[in-house]
Structures are given as structure tokens and as C-alpha cells.
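A quick write-up on the structure given underneath.
Here the complex is missing one protein chain, while the rest keep their positions.
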């Protein structure tokens, strides 16, 4: 067991500001842009302290103009800066989707490599908080439909810092999904200089019976299910993908070679969710490894309802995953 | 063989205008809106004749304001009209994505059923014509990520008419993908009163060895592959899904029960493509039907390049599908 | 104009507006209290302070006109006929909520009164209001549509697209900006290129832009009446910018410490209820008559709050209804 006295704990929320601050200190070309991110410290308090430490020249408050934000970030990125743009709720990516779908990911390719767009789009993603249909979606699958974007979605405070470092230092555009439901969660603080490379999954818990592939808020969910199922003698291996692009299938296949059973647990709706892409790779390349059907525990194919009791019916829960594992084990 | 003298042929392009015109005639609440759709007859000539027959009161030219177009359609749809809105290239859905992702599909649900939004969004989709990265995408998978949208993507002129009728008469919002690569293609004209229900796949060719699931431009592609493979004694069953939502998995499973082998051929990029959702359903519910891995022939995970020779490397082709079938048959 | 107005509005009419504003204020306070007691979930954006815009506008509209509001829309829902009980029930996740507890505070809707929804993506509903106005024109009714929005919404693209199309098509629509000087926590002046974010942009789209005291229900009514008349007689759209102030923070988690105390004080002194009450007294209404209106409003709110609290919780099975017009949620065979 770790020596708890020496381990510093922090929240996922504070880790966001910490991760950005470390890069602002390292590299003068890093600059932040977004709505209410300055003096106000961000609507989710994920940029607290940045304005005070780095000033108005590095932390820029904007009007409610998501297209202007993304365009400014893109233009600055191609001319020597490393902008970190905040889109407050990930649902609002829809208001500047052209930049994520058509401009940022294609600029390098369609100019034959002339342009480089090293920027990060940070956004608060996900449900479970009763914010309703337009403020609760998990939209990492939107980004997955677009070749040319890297996609990070950390589940722990130290991964927030480590992946933020990689994202900001990356010469490729990265969409960085911070899960609203995790902001208050705690974990070990990242040590100085902590960097987590993009595209390396993490085995969050070792196990042998079923491989559970998870991301962001479904990682703690899967760990809770694993703890519950331990009592039944069912051993889950929980993989935290951490990134969707690059996608670390090697780690998934490594696990599957032990377990032969796969469940993907994701907050995206089943239709068009990222889990489907993972499943389709396994159903092709991993077909012979499988002892059982592949299952997905995803959100239901309906908008996110406001009332908690309804929302719990729609998004993945520990109970739903436990039930899915039990059914799969009895296959 | 059909009596060719009595069969009237038409183009996919003309079928679009025909399909809309039939509904404009039937129902005075149907109204068209879009850029250059009036006197000019549309950039793809898919609204030719409508302005002349129905006048400026039914066919409305707009500024280049995709958000204003979608908002106007939505507001009109909730107040008694049945708007048919054109977004010229499907790539431009990114410029009004908020309406497709957050507004139109959720209005009914989040008001507890108070609002109804009976509108159609028509758009020219797909590649293969050398239009480059921002005018060639297949983005039906974007729509698939959003619960609350119905999705049609016809492959023949008569399906264009039949699905258009259903889409316009539907009380639910429908995104209607017209494939640019098919506009010049010919097929039987739709008989009077022709209606194809949303959510019913069509067996475009019967076969027994491999089930090929296709959509829009990949349907003729699959049929061409089937013709080529016939010589090798390989029999493909080609399913034209026609819609992604509602998704007719019954027809897919029906075919799979004969073939036990599945290939999905789609123009979406592999990452986040609609084929992944189909595969994930089969890898779960159809696991025991499978004799071989499930394969996807999809677009490569890169932006669409301009040069034909490069574009052919990126999008699905007959050769790629033939090769995939051969590999699967030798599994 | 204010002079004229004072003579034109009957005391009984103003008393009625006052009472409506008091009901809205009471409902907002109830929502706040219920939130503090843990009974209101999710987020809320209270409109206390904005009542005159809602009531003054509604008074200038016909029952069959359309309005579209934002996530800060309780006042518009109630002014257009949603009951305080239905609204509070929605906030408390009750089956009797106006949206069956599927929408929540940000999406209050009362479609059968022409209140066609509250939208939580800034700016998105302005083009929708165009659509409703276009539809009215197509159907040959003389209905008008109103879009309410904040000062912050004037910097988003949809605002510009909406104004241009409305002007080109001469739509019977009125764009009503509730300028409360702040987006969430950022002063609008710090991120906007013109002093009056809405009114100063009207000319760029060939329509009149009018400033109005948004805390004076009579001024709002009169200004809106002109704009409504213009729209209804097919003379096109108008931008109305109503200067107002919110009494609470942006949302339930915001103590609004970024606002200078003098500014808050100044605006609190111009509370729309205070302004209307004073005017009633000036008109010669007795204190008792006004107090009685307050009492009636308080009773309406109290009984609404009780009824909402007593109502049954939302049925989880409702998660799977209302996706499609057939009532269901089926997406595949």
C-alpha cells in the first residue's frame, strides 16, 4: 500500500488549472482563451488562479462567440502560438463544429503539410448532474468522426495533468474532454514534470474474467462494478483508454488475450458511440480471441432528460454494468 | 425481365426534384428553403422546376446563413408548416450543427412532447468527385451520433422519391442525404403515389455466401462487386439499408442467418463510421450466427484529398470490396 | 412618451401587470428557497429583476402570438400562461412539471399558450423565432413572434444571421434583448464593440433599434406595442433593447461578487416592482389595493409551491417517451 502521508491528493478540477499552469510557465507561446476563464476562474473553476499568475496577456476572456474563439485559436496556432481554447460545455462544440470538423483537422493535410495547428480545445463533457438535454452530452464521439483530431479524456487528476502536458506540447490539434461528473473527485496529485503520452491506455485494474474498456467517468464506474463483482468471484480487468485518438488497441487486445470477454462501457449514446468503433476492430481482428458476444453498456438513444431518476435510466450506471457482466459470465 | 418499353427511366438528380414536387402538390404546408434553390434550381440542379411550378411563396432563396435556414425551418415546423431545408453540401451541416445536434432532435423530448418538428434537412453528401477536404465528406455518421433524428440515404431514383415522401410526411425530423456521386445515375422512375417507409432496408441482390450491408453510393459499388465475384462463384447478398434511423437490423439478421458472414461497406471514415454501430449490434446479438470475423470496408481515417488518384485510395472502391470478400471467403 | 403613457394605462391594467410581476417574483423566490432546501435540482437561472420585460411584452401581445426564451425564462413562461405550480414542479422533478420534468429550469415551455420553449444554447432561438414569424406569414395569420435573449447573445453568429433574414423577408418578429450588463460573470461592455449590444446592431440589418427602460413595465409595454404593431402590419422586424438587471447571480452557484455594490444598489432601487408600485400610488391607487395584489400573488405562489411539493415524482419510465411523434423511442428493429 502506498505511503499515504507522502501522497498529495487533489481534485480533478484543480488538476485542470494545475496542468494548464505548468505549461503556461514552461512555454511563453501557450495562451488561454475562452468565456469567463479570466478573473472569474471559469464557470467550472477549472482556470482558477491563471489570470492572477499569468495576467491578461496570457488568459483572454472572450465574448460568447464560439466560432470566433476557435478561429482565433486556429489562426494563432498556425502563426507560432499554442492556444488552449475553452468551450464551456461540450454541447457547445456544436456552435463551432465547422472548426473542429472542417478546418482545424484538415488544414495540415489539405495544404500538403504547409500548416501546423498546435492547439488544444478543452471542454466540460458528460452528464449525471441534472443539466438537461443541452448541457449533459458526452460528445467525444463527434470528434471521433473526424480524422485529424487527437482526443483525450482523462479520468484521474494526475492523468489530467499528464495528458494536458502532452496535449499542449503536441503539434497536432487535441480535443480535451474534462468530465463534469469528475470535477469534484479526488486522486493523487501529479508529480512535477508529469507527462502522459497521448495514445497510451492504462490498465486501471487487473483482472482475468472480463475486459472492461472505459473512458473518463466510466472508469470509476467500472472500478466500482469491479469491486462489487469481486464478491461474486468475478474478476474484471478495467482499461482506461485515456485517448480515443490515437487509440491504443494493443492494450485492449493484450487484456482480451487473457479474458476472451469484452464489455465496453461508454457515456455516448449506443448509436454512433465510440465503443462501436472499438467493438468493430475486435470483431474483425480479435474474432478468434472471443469466447462470448461483445457487449456495450452505453447511454440510451434518447436526449438527456433533466430529472435525476430519468437521467439514471439513460446513462450507464454501476448497476447496469454489473448486470451486463453477470449476463456475459453466464453466457 | 421487366418490360423495358413500359419502364420509365430517370436520374437520381431529377428524382429529387420530382419527389419534392409531389409533396408540394399534395400538401400546402410543405415549403422549401435554401441557398440558390429557387430560380437557379439548386447548385446540383435538384430543385429544378420547383420555383416555376410553385412560386416564390413555396420555394425560398436564402442568404448564406445556414443557422438562419435551420432555425427558420425549425420555427416553422413547430407552428404548422412542413419545411424542406437544403444545406448545399453536407459538410456545411457543421455550420448549423447546433440545430441538428442540440435543437431539432431534442425539442420534442425536452418539452415533454409539447412540440413537434416535422422537417426535412436535405443535403448533398459524399465524395469521389475531386471536391477536396471540405466538400466531399460522408457525414451521415454525424447525424447518427444524435438520438432524435431520422436518417435516410437513398441509392436509387425511386427510393429517392419514396423516401422523400415518407420524410416530408413524417412528424419527426429527417436528415435526407443525397449522394453527389449518384446524381447522374439512372434508374426506374417512381410510380405515382410511391412511398417507401422509413426504416425498411431493401435486399438489393440476393445471395448466400456473404452479407454485404451498404448505403447510398456503396450500394451500386456493392452490386458491382457482386457481379464481379459471381464469376468466382461467390454469391453476395447486398442489403441497402436506405435509413440509418430507424435501423432495420431484422433484415440484416435475416440475411446473416443464411450467409454467416458480414461485411459492411460505408463511405464514412472507419473511426466513428456508421458501420461500427451495425457491427457492434451483430457482434452482440448475432455472435452465434457468425462463421468469420466481421469486416468493414470504410474510408481511411484521413481528410479527403483532392487528386482523384489519392481520393480513390481513401474512399471505398469496388476493388477494395472484392478483395475484402475474397479474404473473408478464404478465412 | 412616458407622459402619454401614464395617462393611457388604466390603473386597473397596471395593477394587473403589477400582480403578474409579483407572482413571477414570488415564484423566483420560491425556486430559490426550494433550491436552498435541496428540493430544486440541477441548475436554475432566476429572472428576478427582469419581470417588467416579460409582463410588459406579454401585455402587448395577442394570445396566439409566439415567444421564445432562454434558459433564463421562468418569467416569460409565467407571463405567457404557464402556472407557477407547473414551473416549480418542473424544477422539483415532478411528474406534473410543465415538461414532465424532462426539460428542467432551462427549458420551460407552454406551447398551448404560444410559449414555444426556453433554449439553453445562447442565440439559437433567434432564428427559430424567425421561423415562427415566417410560418405566420405563410399561413396568412397576423401572428407575431418574439425572441427574448441576453446582452451576451448579441455577439454570437446566430444573432446576426437572424436579424438579416428577418429584415430581408420582412418577418413579423421582434428581437428583445434583456440587457442586464453581464454575460455569466463578465461585463458585457468588456467583450462588445458597441455600447448598446443589440440596439446598435439593428441598423446593420436595416431595421429600427430601440432602447427602453426594462424595469418600467409601462415603458416596455408601450415600446413593444409599437414594434408589435409594426410587425403585425407587415412592416418588418424591430430590435428592442431593454435595460435591466438581475437580482440574483447568473445561476444558482453564483454569488455575483463581481458586480460593484453601488451598481447593485442603484439597480435594486429601480426594482421593477418598486417602480410599478410607485406609479400605482402616483395614479392614486391606495396602498391597501396594492398590498392586496401583493397578498394575492403571495397566496398564488404559496399554494403553487405546496402543490408542486406534494406532486408525485417524475416517472422514470418517461425517459423513454416523447423522442418521436408517435410517443416512443424506438430506433431500430
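Going in written order, the chains are labelled A, B and C, and every chain counts its residues from 1.
Rule of thumb we're sticking to: contacts are C-beta pairs under 8 Å (C-beta built on N, C-alpha and C of every residue); 3 or more make two chains touch, one makes a residue touch a chain.
These figures come from a predicted structure and were not determined experimentally.
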Visible contact partners (per top-of-document touch definition) of the missing chain: A, B, C
Contact residue for the chain not shown (choose from A:115, A:224 or A:309): A:115
Touching the absent chain when the full complex is considered, from B:134, B:166, B:218 or B:259: B:134
Touching the absent chain when the full complex is considered, from B:160, B:314 or B:328: B:314
Selected residue (touches chain absent from view) among C:39, C:95 or C:168: C:168
Contact set of subunit C toward the excluded chain (per top definition): 155-161, 163-164, 167-168, 190-194, 200-201, 203-207
Where the unshown chain meets subunit B, residue by residue: 35-36, 38-40, 43, 61-68, 91-92, 94-95, 129-135, 271, 300-303, 305-314
Touching residues on subunit A - with respect to the absent chain: 31, 57, 60, 62-63, 65, 67-81, 83, 98-99, 102-103, 107-116, 118, 147-148, 170-172, 199, 245-251, 281
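Convention: only the chains that are shown with their structure count from here on.
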Longest centre-to-centre distance from subunit C, chain (CA-based): B
Pair exhibiting more inter-chain C-beta contacts, B-C or A-C: B-C
Whole-Å gap separating subunit A and subunit B, where each centre is the average of the chain's CA atoms: 31
Length of the line joining the C-alpha centres of subunit B and subunit C, rounded to whole Å: 40
Distance between the centres, which are taken as Cα means, of subunit C and subunit A, whole angstrom: 36
Sites on subunit C at which at least two other chains make contact: 99, 101-103, 107, 119, 121, 157, 318, 323, 329, 331
Touching two or more other chains - residues of subunit B: 98, 102, 109-110, 147-148, 245, 247
